[in-house]
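Only a single protein chain was left out; the remaining protein chains are all shown in position.
Order as written gives the chain letters A, B and C; numbering starts at 1 within each chain.
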Amino acid sequence: MKKSRASIIGGIAAIAATFVVFVIPFLFIILMAFKDKQQSALRDFSWPNGFHLFENLYEVIKTRNWMMITAFINSSLITVVSVTLLIVLAAMVGFVLARRKTKWNGTIEFLILAGLMIPPAVVPTIWLLQGLKLFGTLHGMILIQVAYNLPFSIILYRAFIATIPRELDEAAVIDGARPLDVFFRIILPLLWPVTVTNIVVQSVGIFNDFTNPLYYLPGNQNATVQLTLYNFQSQFSTAYNLLFTNILLITIPPLIVFMFFNRQIVAGMTAGAVKG
Amino acid sequence: MTASAVPALKMQRRSLYPGWFYAPAAVVYSVLFLAPTFASLYFSLTRWTLFDATFIGLDNFAQFFREPFLIQGLVNTVIYAVITSGLKVVIGMMLAVMLTSQIMARGYLRSVIFFPVLVSTIGVGMTFTVLMHPTLGMINQTLAMIGIQGPGWLVDPKLALFSVALVDVWKGVGLATVIYIAGLVAIPKDYYEAARIDGATKLQNFFYVTLPLSRPATATVITLSFIGGLRTFDLIWAMTKGGPGFASDTVASVIYKQYQAGFYGLSTAGNVVLFILIAVLVVPLTMFLNRKQGHE
Amino acid sequence: MAGLELKNIQKTYGKVEVIKGVDLTIEDGEFVVFVGPSGCGKSTLLRMIAGLEDITGGELYIGDKLCNAVEPRDRSIAMVFQSYALYPHMTVYDNVGFGLKLAKTPKDVRDQKIREAARILKMEHLLDRKPGQLSGGQRQRVAIGRAIVRKPEVFLFDEPLSNLDAALRVDTRMEIAKLHADLGATMIYVTHDQVEAMTLADKIVVLDAGVVQQVGSPIELYQRPTNLFVAGFIGSPKMNFVEVTVEVVDGDSITVSSKDVASLRVPATSAGVKVGDKLTLGIRPHDLVPANNGAIVGRVSLVERLGNETIVNLELSSGAAWLAVLEGDQPLRVGESLALAAEPAKAILFDKDGKSLLAPLS
Partner (left out) sequence: MTKTKLFALTGASLLGLMMTANAVNAQQSGYLSFLIDNGPQSVAVAEAWVAAYTAKNPDVTIDIEVRPGGGEGDNIVKTRLATGAMADVFFYNSGSLFQAINPVQNLLPVTNEPWQAGIQDSFKSVVSAGGEVYGTPFAPAMGGGIFYNKPIYEELGLEIPKTWDEFMANNEKIKAAGKTAVIQTYGETWTSQLFVLADFYNVLTEVPDFAEKFTAGEAKFATTPAAVRGFEKLQEVYEAGFLNADFGAATYPDGIRMVATGEGAHYPMLTFGIGAIAETVPDHLQDVGFFAQPGDDAATNGLTTWMPDSVYIAKTTAAPDLAKDFVGFIGSPEGCDIRNEAVGATGPYMIAGCELPADVPPAVADMLPYFQEGGHNGPALEFLSPIKGPALEQITVEVGSGIRQAADGAALYDEDVRKQAQQLGLAGW
């Protein structure tokens, strides 16, 4: 049939185009990670001379006194804790904001939009964190991530909560639920599709955050994975094989998150972002 | 008996939606975001070395606007935001239409397009800096093979900003596509069937059904990517540091350079300027997008 | 078990008065239906009893306890919602058992109660399903199961049948009636459907614009409506109305006539009524019979022949549109003129405030 042939041609064209645009850069990263230092310095798209991935990996991990291990632990800790907090806090705000109409709603929504728009004032924040004894601590970093990413999460949640019938809350109240029961046992489980979106978007964002840890989390013992990229791109020389091995390595955790939630991302977007 | 005779009975029962649900988020947000933001309003009026702050009134703002590169930075910022959000809307929509149709290898295509979203901006920036190298870069070497002399993507002052914007689109279009897919999936099939009965072609289907009914998704994509574009920093910094010269400076990178130079008050003033710029552009934009939505 | 006592209950939202002082006594074990057009405040009243809305003024007693400031969970009530409000993420078993779980009922007791409720409602086979996998009727059943499992003293139903199709609605109606008979609990039921009200209620409360219009048994309301609103609302098809003029007033009857109605003598209290007053005459469509010299004459505008009866739309000469439900099949044609007679004892007169002028019961 003519139509199906056209769609096969279209399909092949799409696969080829996406391959060139999206896959080749990744192949490049992977190939670079397999090369030795001399070959990688040429930065071309060539087959590696010999298999150097494991020695590159070993080199990347052990550099700076095994900094990569510390960095992975720190980044994972920051990501998991702050995403958890974000989900609970944002859903709580979204819940009350969607359900309860008061004269404050306008103000709160303004503050949320402001949070999306206003670039954080870095220096005053450092000054304040220092006063709170949170500067350079993982706790401080986690709270910063929560504060900076709350608005986006709240917006996703609020839109979705508006689609959950209020009668469910009331049924629960009649069943004897207190506000916390309503929230944690009824609403939060129902938010799962948006929670998936939040988990994917926010954990990838926080794990990949570079600027904030650079400012708020100084010190070797506080290194995060993005900062490890600096180990190989210094002012005076770049070890491209190690740099790309590093990029490859730190892309694995977001990839795992993606593979876990791949199917559910669109559902969450439908639920949250689009109905907004 | 009247109601007013028994005021005790008017006692409010506890709300089902207690206000203290705001509290944890409000505390974190106020202390770590709002307070520094308000403090920045003060510090933007000072000469601030981090060690001490001297009040100098509006001098920082005057100085900031005297920055020889600021005007170009402002223009660049708006160009960058418009290009990236515009391309994300157009390409994201096209990809989403493609991915919601009966195309083969849908799973592969969707994963591949979304994948760049997962990679760190810095990683992407470093990778493309290498790929876009004028002579050694893979892009120009490939072009050379077919006899085209590739441009200096990141070193040509006329091109640098656009090159970074392209990479931004490359990295971000996956998210836009997913949002659009979600928007398209939510359009009831009835509309397409009705249009088909009315004899609409595929193209008409797209323009009269898909396009208007995916407006909420468009609003989301535009708002997010436009704000993101105006605030953009990581990618520009990783790829050109605003260069060559000042050719790809945006407000955010100008601010960062002031910060780097230790002009903390000046940098903070720049922050305030950026905030005002974003507010002036984004608030009317969101109002416009939402009003249109209301007509649906 | 408990009855309820509502004393001058009021509800305002801002400046808008929604419930304007309702006094009502509901006996223990009674089945009470709140009926009225949408927006009349019936659901609000129910939600105030449930504790989902604050009471602006007045007092609410459930049993002997003043409940204005009591949390819903402490009112010993259960409620079935129009949309059923089943928790989508829980199985039927967990939906039914949620209240017990919150009350920290031991697991074995809980299990036994859930299975008991499922047995009563014949839904044991549904316990492991999620609400999404159930039909409308099954969901309805689960919602009721969730209510009965907690053995409340008062059941509240908020238009529970309006999302079901017609056939199922009739079945479920009967089941609710049976449930009431079995449990013997107080039930308060909100509907805008007067058929449901008539068939289910021990006592109907007719509400309009936040005011109780009449409280009484279904037959009382049908036969002896206190005002034009109740008369028009109760009964199907709707009662016919026409404006008439008083010709003769004597002790226990009033003779009226109009352009449409030849002189008709209707039993009524005549206190305060004078010759020449304008009144409203109401006659139910079922109470009209064809008669060559009937008092009411109109032109047939539509005929619906159902076989066992014939519904005729008439246009009276004043332009008023009337309905008549005639026995058997009547081969009438559109456009022809039809004369109808009414049994005067079943006609009702209303004064100009809409109050009915019913003769006292003998």
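Please note the rule applied: a residue touches a chain if its C-beta (ideal position, glycine included) is under 8 Å from a C-beta of that chain, and two chains touch if they have at least 3 such contacts.
Keep in mind that this is a model prediction, so the values were computed, not measured.
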Output for the hidden chain's shown neighbours is A, B
Among B:19, B:107 or B:262, exactly one should touch the missing chain; which is it?
B:262
Identify the residue among B:24, B:212, B:228 or B:244 that touches the chain left out of the display.
B:244
Cross-chain touch to the chain not pictured, restricted to B:36, B:152 or B:229, is B:152
Those residues of subunit B which, in the complete complex, touch the missing chain:
47, 49-51, 54, 63, 66, 68-69, 129, 132-137, 152, 154-157, 241-247, 257, 259-263, 266
Of the residues in subunit A, which ones touch the absent chain?
41, 64-66, 70, 73-74, 126-127, 130, 135-137, 214-215, 218-222, 230-231, 234-238
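We adopt the following convention: only the chains that are shown with their structure count from here on.
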Centre distance in Å when subunit B and subunit C are each reduced to the mean of their C-alpha atoms
57
I'd like to verify one number: the distance from the centre of subunit A to the centre of subunit B, where each centre is the average of its C-alpha atoms, in whole angstrom.
15
Counting only residues that touch at least 2 other chains, which ones in subunit B make the list?
14
Shared-contact residues (touching 2 or more other chains) in subunit A:
170, 173
Subunit A to subunit C touching residues, read off their complex:
165, 167-168, 170-177, 181, 185-186, 189-190, 192
Taking the complex as given, what residues does subunit B use to touch subunit A?
14-19, 21-22, 24-26, 28-29, 31-37, 39-40, 43, 48, 50, 98, 101-105, 108-109, 111-123, 126-128, 130-131, 133, 136-138, 141-142, 170, 175, 178-179, 181-183, 185-186, 216-217, 219-220, 227, 231, 233-234, 252, 255, 259, 264, 267-268, 271, 274-275, 278-279, 282, 286
Show which residues of subunit A lie in contact with subunit B when the two form their complex.
7-8, 10-11, 14-15, 18-19, 21-26, 28-29, 42-45, 85, 88-90, 92-93, 95-96, 99-100, 108, 111, 113, 115-125, 127-129, 132, 143-144, 146-148, 150, 154, 169-170, 173, 179, 182-183, 201, 204, 207-208, 210-211, 226, 229, 233, 240, 243-244, 247, 250-251, 254-255, 257-258, 262, 265-270, 273-276
